[in-house]
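Okay, so here's the structure we're looking at.
Take a look at chain A:
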Amino acid sequence: MSISAILFWVLSVAALFSALMVVTSRNPIHSVIWLIVTFFAISGHYILLNAQFLAVVNIIVYAGAIMVLFLFVIMLMNLNKESEPARHRWLQLAGGVSGGALLLVLVAALKDTELKSQQSLMLEGNTGLIKTLGQELFSNYVIPFELSSILFLSAMVGAVLIGKKD
Partner candidate 1 sequence: MQLTQRAKPVDRSPMTFLESLYLWNIIKGMGITLKHMFLKKATIQYPEEKRPFSPVFRGLHVLNRDAEGRENCTACGLCAVACPAEAITMEAAERVPGEEKLYREEKYAAKYEINMLRCIFCGLCEEACPKDAIYLSQTFAPANYARKGFIYGKQELLIPHPVEQPEAYQKALGDRQPASRNQNQPVA
Partner candidate 2 sequence: MVIGAVTLWFILEKVILIASIIGLSFFIAMYTTLAERKIAGWMQDRHGPNRAGPFGILQPLADGGKLFFKEEITPVTSNRFLFLLGPALAMIVALVTSTVIPWGAPVVTSTGIISLQVADVDMGILIVFSVVSVGVYGIMIGGWASNNKFSLLAAIRGASQMVSYELPMSLALIAVLFMTGSLKMSEIVSYQMANGWNIIYQPLGFLIFFICALAECNRTPFDLPEAENELNFGYHQEYSSMKLGFYLFAEYINMFVSSAVMATLFLGGYDIPFVNEANWGLAPWLYSLISFSVLMAKVSFLLFVFIWIRWTIPRFRYDQLMNLGWRKLIPLALFNMVLSAAILLWLKS
């Protein structure tokens, strides 16, 4: 077994385990921390695919910024086991059914996608490197890229507007 295969399995197990812990943890703070661990595991997968930029940006944006805000809100709300609202059994059932349905849809959508025969592309392929990524983004995909930036800008303006007191 090559070193990349070992890394792949370790990271996969870590990602799945921490993702399960996110759902099953009773303490919301623990959930958030497990989610951060999940992000790190996924970033590890990106690195195995030689998508370094994606890996780093995943950590900067998700683990470093968004999860900080999550943690922020949860800390301020002081959620804990005692203040957790009682869940009905049918609510849990509904959650399970909808989650399962989503899994089904994802599997159905992805089962026909072309899969590379390798598990990982460590040190191979350069699609994930910043140079090629930048060239793609600013040539072939420049219109979607700019459109999404306008979307973000409008979302930001909207957030500022909502955040204003009067």
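The set was built so that all candidates are chains of the complex that A comes from, given by their letters.
The definition used in the following text is that a contact is a pair of C-beta atoms (placed from the backbone, for glycine too) under 8 Å apart; a residue touches a chain by one contact, two chains touch by 3 or more; residues count from 1.
Predicted model only: the values in this text are computed from it and were never measured.
Screening 1 or 2 for touch with chain A: in this complex the touching candidate is 2. Here chain A touches candidate 2 in the complex through residues 2-4, 29, 33, 36, 52-53, 55-57, 59-60, 63-65, 68-69, 71-72, 75-76, 123, 129-130, going by the rule given at the top.
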